[in-house]
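Every protein chain of the complex appears in place save one, which is left out.
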Amino acid sequence: MADHAVQHNGSHGHHGDHHEPSFLFKYVFSLDHKVIGIQFLFSGLVFMILGGLLAVMIRIQLAFPDYSFPLFGQYLFPSNAGQMTPQFYTMIVSMHASVMIFFVIIPLLTGAFGNYLIPLQIGYKDMAFPVMNMLSYWFMPPAFVFIILSFFMEGGAAAAGWTSYPTLSVIRSAAPGSGYGQTFWYLALLCIGVSSLLGSINYMTTIINCRAPGMTMFRMPMTTWAMFITATLQAFALPVLTVALLFGLLDNLEITAFFVPSNLEANEIIQSYPRTIANFFQALGMERFAERVSSTGRPTGGQPLMWQHLFWFYSHPAVYIMILPAMGMVSDIIATNARKPLFGYVPMVLSVAGIALLGFIVWGHHMFMSGMSPVLGSVFMVSTIMIALPSAIKVFNWIFTMLGGNIRFTTAMLNAMAFVSLFIIGGLSGIYMASTPTDIHFHDTYFIVAHIHYVLFGGSLFGIFAGIYHWFPKMFGRMMNEFWGKVHFVLTFLLFNLGFYAMHNIGIMGAPRRYADLRAWIETQDYNQTMMLFNHLISFSVFLLVGLQIIFVINFFYSLFFGPKAPRNPWEANTLEWVAPSPPPHGNFEELPIVYRGPYEYSHPQVAEDYLPQTRKLDQPIAEGHH
Amino acid sequence: MRYFWALLFLTVPVLGVGLFVFSYLRPGGWLPSNVSTIGDEIDFLFYAILAITGVVFVLTQLLLVYAMVTATGRTAGKSTYTHGSKQLEIAWTLLTAAILLFIAFYQVPTWAKAKFFGQFKEAHPDIKPTALVVASQFQWQTRQALWDDAANKPREFNWKSPNFRDSFEMYNELHMPAGEPVLIYLTTRDVIHSFWIPAMRVKQDALPGTVIPVWFDASKLKPTDFGPEKTKEFEWVCAELCGWGHYRMRAKVVVHATREDYNAWLKQKTAELNTVKKKEGA
Partner (left out) sequence: MNARCTCMLLTLGLSFVLLAGCDRDQYPASLEYTFTPYPRKVAKTITIKREADGKVVQVGAEGPPAAAPDVLAALGADLQPGQEKGVGVDAQEILDIPYERQAAINSELKQFFGTPRDPRVEVSEEIINDPEMRLQPEHLQEGSKLYRKLCLYCHGINGDGAGPTGAFLNPRPRDFRRGIFKFRSTVKINPDNKKPDPPAQVTPSFDDIKRTLQRGVPTASMPSFNLLSDRDLDALVSYVIHLSLRGMAEYQLATGETDDPEQATISAAKRWLYGSARGGPNRMEKAVYVPPAMPGGWGGTLPTSAELKESPGLKVYRGDGKCVECHWTDGRSNPLDVPTNLGRMNDWGQLNPPRNLTTGVYRGGARPVDVFWRIKLGIAGSGMPAAADTLSDEDIWHLVDYVMALPTQQR
């Protein structure tokens, strides 16, 4: 498709003849939302490998706590007889979560798919602010550098959990990773926050202002709706995270004491690195600053709970940021492959909005046991239980979309259906933790870890796989291999369930989180035997699960270069992105799309084919079923 | 082909129910057996939620499988054309909301009993704290009252400013009598830890800079449960990441069969405080 095709899109005139940009500006510092989306995609997938490797190391330790680390033990832990040190374990647990959440799931869902699909689905040539879009990607590489460097800092990377509760994270000597490892963690997340914020503003503006003619809000596909609402979540929650991270960073550098209380018992832990920041200034030759830093200790007078409030005020909406885009994509994929309109489109949209709105008033459910007022806990409990309602509505709607459908079992559809199945489990397990009395038992146990992984892996990651299999033809102009896609799906699905379901059980038994060794000291033999049986089951399943992802990697890269060429609309779908060529050129559409109907007119009785694209003009308008 | 996929998705409810049944039947594989009064309510709530979520889980998964099995269009290769059903939406919204609201409000009294200190003090106005529990990296230090020989009862121990005349220290060990509520005050020296006794269904984070009251009991023990020294030990663990030694902060709660046994132990411990046996150095 010619790059220089006359563009009629949008009201701001295209700046006419632009010469072909150099490689640097076409693929690296590109302003094209598609290239930026693919940049996010590749960096997200690379970090997924790192996160997966960390998970494998965690599982090796948990299944074989007495043994030295296989193969690499003597190189990684030479002075510990090849065994994983406990501080290393807390570090990889913290970094596994941090990497997966901030460097994989959020960038893939909002950065990759959001960027790629929004303009295409609303019928516009690019994002409203292309330069800001490019910047939103380029704030990521500094984060990558910081987080990778943090592993090589003295003491290792951050080891206070991905939640970084003070005072563990801000007293530099409380954990080996709470020195420069933690400092760099704060810096990395600050960069990611800026990146996400820039992206979210862009998305909201684009969706509100740049829709093609005829594309009313309620004719947008669910993917776009979900991205839109996710963007609002990001816009309102990220500033709070930024503040929390800044406060934490300043505390960690011993400049302030937002989170370090003043009546900690006299303890050398507080006083042991009194000169850290002073040394830093001395090294820079800034003696005057060095002297002003306290020499008997660090400032105090703060409140540790403050961090938890600020952090969870963002991080609870963050988990919705991580699920809503996947929900949107899955809605579209299910409708397309079931050849049926989405059941209850308006309730679906309202549910997404409801989840987002309620998502801002539930953050305290992470803090039921924290020392926060239990009366406040009751309030959060009610709002948290209510947030199960819109999620349940969505699940019912997906299932009813499938019922009576002529289902095409493509790999994307399989992954989307797996999303539904596994999200049900993740959502239901949430109720145990939402109920405060049962949370007394389940807080900070493996039950929570099971819940997390069912919603994030079972939910978001299967959603990402579904999205990749579905939109790969559009993105790269080639088809992925269906057979190997299905093999990948079957193995991932089975091994995931085998691996993570048992975490519910060990949580019920009382296995605490972040423990390097789950065996009890005074419990009976039965407990330890059962615990280790489950641990072995989980670990071996995870080893195979992570290892077999190679099938996906090979399929992805092979298809990228050698896959069969993809037609414009391989899935016979209705939405606007399938009108553009595969892959779309700069500017997306050859001519301005005009929208005549909603996105889910599948199997309309008055239409010959079982699909009816949004842009297809009919001689006789047909009655759309009401939503 | 759709049967293959339906079967694959059927593994989810089968595995789900199967693992739970296996775990329940296997010794040591289920909830730690409860010994406290609040635990009865909490466990009941757990089973209620398990029943509700279990049924919903199985039903929805089976419905999903059913959708796959019947995945052929009704008319000439096309699917049923419908955009939804207002009645159905309203029905399942109301039903789900009702169930959820019921779960939410049913449990508030239990939560209050477990955590509202005002309510606890009203119910037990004369209770004295049994211990001050101080968490640190990486051990628990408990201060319990000394025995007062003159008054023939434990001393009144000043948990705000404990001292060597009214209390003594132990490490990774907490003693308490069975059959009555026990109040402790919880604090930490350095980072956030969490006090968790699984068998007594009590968990509370220890927050730096604060002292938090925690109460629990071991009232559901029978005389045959106790060992030769009329004690029974329970696991007590740290439930908030506190550093590399987090997994090492396991401790034990020693429950004495009766208040008299507990007093006798206190008396003995107080007497031991200053005796030094030549060989063992007690």
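When the chains are written out, they are named A and B in that same order, and each has its own residue count from 1.
Simple rule for what comes next: a contact is a pair of C-beta atoms (placed from the backbone, for glycine too) under 8 Å apart; a residue touches a chain by one contact, two chains touch by 3 or more.
These numbers were taken from a predicted model, which means no experiment stands behind them.
Novice: Could you tell me which shown chains are touched by the chain that is not displayed?
Specialist: Counted over the whole complex, the chain not pictured touches A, B.
Novice: Of B:Phe138, B:Trp159, B:Tyr185 or B:Trp265, which residue touches the hidden chain?
Specialist: Of these options, the touching residue for the absent chain is B:Phe138.
Novice: With the full complex in mind, choose from A:Gly37, A:Pro119, A:Gly161 or A:Pro176 the residue touching the hidden chain.
Specialist: A:Pro176
Novice: Which is it among B:Phe57, B:Phe168, B:Trp215 or B:Trp265 that touches the chain not included here?
Specialist: Selected residue, touching the omitted chain: B:Phe168.
Novice: Out of A:His309, A:His536 or A:Arg616, which residue would touch the omitted chain in the full complex?
Specialist: The missing chain is touched by A:His536.
Novice: One chain is left out of this view; which of A:Gly82, A:Pro239 or A:Pro585 touches it in the full complex?
Specialist: Answer from the full complex: A:Gly82 touches the omitted chain.
Novice: I need the residue numbers on chain A that touch the omitted chain, in ascending order.
Specialist: Residues of chain A in contact with the hidden chain: 64, 66-68, 70-71, 77, 79-83, 85-88, 155, 173, 175-176, 265-269, 272-273, 295-296, 521-522, 533, 536-537, 540.
Novice: For chain B, which residues reach the chain that was dropped from this view?
Specialist: Touching the chain left out of view, chain B contributes residues 18, 22, 136-141, 149-150, 161-166, 168-173, 189, 244-245, 248-252, 273-274, 276, 278-281.
The rule we apply is simple: only the chains that are shown with their structure count from here on.
Novice: Return the distance between the CA-based centres of chain A and chain B, expressed in whole Å.
Specialist: Distance between chain centres: 31 Å.
Novice: Looking at the complex, which residues from chain B come into contact with chain A?
Specialist: 1-2, 5, 8-9, 11-12, 15-16, 19-20, 23, 26-32, 38, 41-42, 45-46, 49, 52-53, 56-57, 60-61, 63-64, 66-68, 70-75, 77-85, 88-89, 92-93, 96-97, 100-101, 103-105, 107-108, 110-112, 114-116, 134, 136-137, 189-192, 194, 196, 198, 201-210, 212, 233-235, 237-248, 250, 252
Novice: Which residues of chain A touch chain B in their complex?
Specialist: Those residues of chain A that touch chain B are 85-87, 89-90, 159-161, 165-168, 171, 174-176, 260-265, 267, 269-270, 303-305, 338-347, 369-371, 374-375, 377-378, 381-382, 385-386, 388-389, 392-393, 395-397, 399-400, 402-407, 409, 414, 417-418, 420-422, 424-425, 428-429, 431-432, 435-438, 440-441, 443-445, 490, 493-494, 497-498, 501-502, 504-505, 508-510, 512-518, 520-531, 534, 600, 602-605, 610, 624-627.
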